[in-house]
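Every protein chain but one is kept in place in this view of the complex.
Here is chain A:
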């Protein structure tokens, strides 16, 4: 196998590696006839990231037909090849990646200005195909935004913050920091931000929901998306189901699949579940009634029933967008309806099993079957990932 990337694509490749390095420790290379996949998974297997580069991404994409290869190596060593992004941009003209199975090495050659050649021979290990099980098309909620919007949004949260809760309604999205421990809530600064649907390129929410996931991986993808200027799509479902962040153009596709906190965990740790619909800071900012939030603190009672925790009627989802239905078969449509009905009832005490983790590492049929036992509707693997 022999790949050559030139010009701006070297930087794109470098950025992709840097993004992946924020998530996992090992980088999985997998060659497929229709492209090169770079993947990683974090140590707790709650986050999976993949970049898929099509043959057109490369100036040369030479393969022995019918031959696949896969290997893994520490992401740190690959990252060191592309260490300095700024100098890379100025000096590197092309990057060649060769697979040398006889030496168990991947060779990265950077062709720099003035005929300078930098060669890195990185040893690899054999591995199984790494694959997460997810289905973007089945997700009832799809948002797409310019990277700048999300970058600006994330900047409002402290860098030390690990998890963020995203809630959506028909025309708004709220983000707030998720604090695991009740006692921490009394110390930590709580930040909440509200975005109008108008700021998104695409905003279709058919399930009002509230999911909590790690910011770290989102930040990782934002670095990539911002440098390439590509819009980010977010696909998500109920809490507990993975959220998929996706970036694509004609020659590449990136998918970051992140576990979300399951509903139970959500409820235990954080009273704001999806039914306790988020407060409305926007309104509160516009029509400001002083007495509505200024409370006599001298007679301080325990903070108990604040208005935001009151359940709100939730039967207000709009009809699901037809373009998502296209991908659903009839069985799923029924399930969708069932779920919609469920929404309209009082909250069921205990919802379906929600795993914090999701399938990865070459799902055997039995594993896939296992996965599907509890959440049947969304487990078709992504088309690009057929090993």
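We adopt the following convention: a contact is a pair of C-beta atoms (placed from the backbone, for glycine too) under 8 Å apart; a residue touches a chain by one contact, two chains touch by 3 or more; residues count from 1.
Just so we're on the same page, contacts and distances are computed from a predicted model.
The complex appears with one chain absent; UniProt names that chain "Checkpoint protein" among the candidates "Eukaryotic translation initiation factor 3 subunit L", "Proteasome subunit beta", "DNA replication complex GINS protein PSF2" or "Checkpoint protein".
Touching the missing chain, out of A:195, A:211 or A:244, is residue A:195. Per the touch definition above, the residue from A:112, A:127, A:149 or A:223 contacting the chain not shown is A:149. Chain A meets the missing chain through residues 149, 155-156, 158, 185-196, 198-199, 281-282, 284-285, 288, 290-291, 293-298, 300, 303, 306.
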